[in-house]
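Here's a slice of the assembly, chains where they normally sit.
Chain naming follows the written order as A, B and C, and within any one chain the residues start at number 1.
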Amino acid sequence: LPFSAIFVPGALREAVDDRAWLQAMLDAEAALARAQARADVIPADAAAAIAEACRGERFDAEAIGREARSAGNPVPALVHALTGAVTGDAAGYVHWGATSQDVLDTAAMLVARRALDLIRIELDAVMASCAGLAETHRGTLMAGRTLLQQALPTTFGLKAAGWLDAVLDARDELTALRLDAQLGGAAGTLASMGDDGPEVLREFARELDLTEPPLPWHSSRGRVAAIGSALAITAGALAKIALDVQLLAQTEVGEVLSGRGGSSAMPHKRNPVEAARARACALRVQGAAGVLLAAVAQQEHERAAGAWHAEWEPLSEALALTGGAASAVRDALEGLEVRPERMRENLGATGGLLLAEHAMLLLAERVGRPEARRVVEAAAARALDSGRSLRDELIEDGQLSAEEIDRALDPARHIGSAGAFVDRALERYRA
Amino acid sequence: LPFSAIFVPGALREAVDDRAWLQAMLDAEAALARAQARADVIPADAAAAIAEACRGERFDAEAIGREARSAGNPVPALVHALTGAVTGDAAGYVHWGATSQDVLDTAAMLVARRALDLIRIELDAVMASCAGLAETHRGTLMAGRTLLQQALPTTFGLKAAGWLDAVLDARDELTALRLDAQLGGAAGTLASMGDDGPEVLREFARELDLTEPPLPWHSSRGRVAAIGSALAITAGALAKIALDVQLLAQTEVGEVLSGRGGSSAMPHKRNPVEAARARACALRVQGAAGVLLAAVAQQEHERAAGAWHAEWEPLSEALALTGGAASAVRDALEGLEVRPERMRENLGATGGLLLAEHAMLLLAERVGRPEARRVVEAAAARALDSGRSLRDELIEDGQLSAEEIDRALDPARHIGSAGAFVDRALERYRA
Amino acid sequence: LPFSAIFVPGALREAVDDRAWLQAMLDAEAALARAQARADVIPADAAAAIAEACRGERFDAEAIGREARSAGNPVPALVHALTGAVTGDAAGYVHWGATSQDVLDTAAMLVARRALDLIRIELDAVMASCAGLAETHRGTLMAGRTLLQQALPTTFGLKAAGWLDAVLDARDELTALRLDAQLGGAAGTLASMGDDGPEVLREFARELDLTEPPLPWHSSRGRVAAIGSALAITAGALAKIALDVQLLAQTEVGEVLSGRGGSSAMPHKRNPVEAARARACALRVQGAAGVLLAAVAQQEHERAAGAWHAEWEPLSEALALTGGAASAVRDALEGLEVRPERMRENLGATGGLLLAEHAMLLLAERVGRPEARRVVEAAAARALDSGRSLRDELIEDGQLSAEEIDRALDPARHIGSAGAFVDRALERYRA
């Protein structure tokens, strides 16, 4: 696909593609057979024969997809094909007592686990970059900006530490997600397994290394929505990094260089393409997560008549595109050129006004706060009018010595706990 | 794909797939060359050579997709390939003065037009079914239900007329969508075309039979969002039909039979799979439309740094899945078995209480409204308590003759303008 | 408000109304002063004077709202009013070193905590009802329904246990939410507090019993989005219960009676109004949660230029409406009339076909699975055609005795682990 290849790295696309789902469904069927054999519900050699047949490369995903249309899901066609692939009596035990949703939901959790592993690898790389930037630039002064206006000095290290902290949060949330096996049979009672239901369920979850749920969750979809929301928050945190990178990389700001994009017609241009990809991915993950959230409420009785079917592709998309966002931010940060001198230069753009508060604090020690405020506000107003620097206006005022004024207007002396906060983020990261 | 084949008919999948987008981009390049030749911006034989080369089957979509990752969009890779495919001097005129977004946005409109045509075919079939049902069942009595409770009698014809009217609205909205050509060059000024910009734009739009926009709309994305919203409303109207079908098909209601799904283990079950597919599609179109709506606000300057990139696949999805919803509802309605006798039977489920209001209206003609209300409410209360029918209670009351009571409790006499409304919908349909 | 009073109980409306926010902002200001006094940043008596003045009833919320328009948030106007309310030198220490977002974000967490407490009270009542129903109806047979069609028998107890399990999940998620204090000053560095920043932050969080964050989170909004998502999932789980109640209460199903709504004109109608309110609330919480999710990605630098401002009311709405959904489901369940006899009656609606699988399993023990399948499928097909019961067809077939057939078609013998699953849910609830 021209488009999906732009946004999603190959490994992640493969982790959620047709063959991945197919194999995950087969893994669920194999695990079911093994679990039932262990619970003496089906013969051990039948289970072995079934498990043996559950290899994706033997099946025609395309054909299963076509056949799936009339059932509304691919499991009946797959079970049909699998039954055909198993020889002898064992064929009769394929999918024994299970319902399509058991297999598809369990497969979804297997697909999610694999994709989440890949996402975490990208996030780890993003965090390594953030941590490196936070450490290297712990003291690199730059303007802190609120509402897109310079506010007070900060450090690039603290900015990177903020990115790091948000990704750590996101990573923790993803790691805490519960990935439950699904097994309930046609109506959620495991009717065909007599009293052996709970044992089969336990063994089934164990086989697949998924969590054992208290009860089947065919129409209780908070779990799936929670995956979507955690992915959307993760992608959002990544998009925030991408947005900051783009804003810093603006031609007129120039504090970082990002992006390999360029054109012969516009040789000066370095498009922050990686960051743009990350932001695009995040926007789309929100859409997918919204579908999963909406599905929770639309669960009729023991199986939803549409809302369940709506989950499969948005879940795949949310996983793939969050991975895409992570991979894009990773690329953006690994290729980032930081320009401390430009940061310092921009910090001077307001002619010292950025530090007016600091000057006021220092002057207040001598003349009290009210007088200090009066003096500095007046000087600042004159500076804004005249275009001269605050330094010049304050010198003219004569209440502080040039040395004191220089100290007052030194951004390095007015960054409060920036360093301490960087250290806290790095500690958390290393823990 | 196992999943997309479930939800989206083949023709629609092809209308929005990689090759469709590739060909649409090539159509835009060919039209650009021809338009520029007509405006004497490039030589006519160069235009002919370029147009000649713009055949999708000559290009490797997969390779273009891979190369597209670094640029963030597929156009540079395509232009590179196309330039290679054009011989001689003409190669120098490929993509002359255009920007990637010109080609991709124009291609999006071409893809949308093709898909919308296919969607309308499905909608036409849906409307034909609805109109047929409305006409056939103009007098078929059934319970009208509000908040999922029987309220008053209605007809199945009026229900189908309501479906029809909503699809007519949706079809009109889709038809009214503006599909604008896009041409602005790198910064929306058509800088490289000197004074010829407007003429080239006009000819370009004419070549492709797209609307000519007043100005380039690189970062003015209301048009795209409007397509998404119209599709979401269409899919929603279809999902409402699907929901009604599912509710009528419930085992305990049984007023229609819908769906081919079944299983040997549950021979009684006819899963309304088509309707479930339609509802699933609609849920997902909402997600895609939400992405397109969100993109409108996130348009930095002359080209967005992410929000534009987020549009491509959600637009494809919204088109494909609306088509999927239409196709599914078409299948559901074309295979619908309507059971008037069961409708009539259910209409009696409340033992006449559904008609209490009507009895009150008739009795009021004789004894005034206050007394009529008192009598009928008392009879209804007794009926609810005793489980006897309202008819029996009213007879016991003695204020109306059995004949009068039967007339009062005849649902056919209390459906007001149902027939007139059916006729209005059919007139609109035929117009 | 006519509308909000419909959906949200009074206590929850008050928990998120103007006065609640006002008091929460004042609580943040008071805690800030106290924390700074403890860290020797401001004098203790100044802190006492400030804290003393922080009483909402002294301030004019309306006036603050009007003044807030020009600043884009209510804190400057509040600080101005508060400074006026504090006498003497202490006035100079109001809001010392803080930024508007510190106060508003902290207030948001206080408002959220209070509202979450109220939501949990409603959820506890919902769970008590669910648990009671699960226990009472552990053995109450009913049809399990998938895609709105009867599938296999289940119990009403298991249905209620499923509701319970989902609400337990939701409650756990809400309880696990991190409610962090916010304190960073104008650019997130706590610049005006010198080296005392971390200590003030720690004391500030402790004063308010909120979590201490590693760093300020002015533009790291995953926390807020996570609250929104958890609320949306909670509301979704509640809406699923409401939907089930409405479906069971349908006139033609009649397995429960729910709702006090009625009308004199339609005496038979008991509108499931509470359930409708719950579903309406859930739909709207999804909208609000979507805004909070979208905001995460749109965080420019150290404070967002719009996305932060977009959070306040959606957060209030998500809290209030989730409470509304919980309160509505509580009402619906506490007033629920369960009709086991009707459940049993509906279970027979398919003339035994619901148990065809069970009959096949029993017959298979005697004649093997292939033959059993052939016999039962043939009988079922005849039953579907003829309208006779499966029992009659199987008796005619003669392979099983009448007694065996009755056993085979007894739903109580084919509910598998329903009881065990109920017990698991109740155990979890009691733990």
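Note that a contact is a pair of C-beta atoms (placed from the backbone, for glycine too) under 8 Å apart; a residue touches a chain by one contact, two chains touch by 3 or more.
What you see is a predicted model, and the numbers here were worked out from it, not measured in a lab.
All protein chains share one sequence; of the complete assembly in this entry, 3 are displayed, while the total copy number is 4.
Convention: only the chains that are shown with their structure count from here on.
Among all pairs of chains, A-C has the largest number of C-beta pairs in contact.
In whole angstrom, the spacing between the mean C-alpha positions of subunit A and subunit B is 32.
Centre-to-centre separation between subunit A and subunit C, using Cα means, comes to 24 Å. Residue numbers of subunit B whose C-beta contacts span two or more other chains: 246, 261, 265-266, 271-273, 276, 290, 294, 298. By the touch criterion stated above, subunit B contacts subunit C in their complex at residues 143, 145-152, 246-247, 249-253, 261, 264-273, 276, 290, 294, 298, 346, 349-350, 353-354, 356-357, 360, 373, 377, 380-381, 384.
Remark: subunit A residues 1-7, 18, 21-22, 61-62, 64-66, 68-74, 76, 186, 239, 242, 246, 260-261, 263, 265-266, 271-273, 275-284, 286-288, 290-291, 294-295, 298, 305-310, 312-314, 316 touch subunit B in the complex. Subunit A makes touch with subunit C in their complex at residues 92, 99, 144-148, 151-154, 158-159, 161-162, 165-166, 169-170, 173, 185-195, 197-198, 214-223, 225-226, 229-230, 232-233, 235-237, 239-240, 243-244, 247, 279, 282-283, 286, 289-290, 293-305, 357-358, 361, 369-370, 414-418, 420-421, 424-425, 428.
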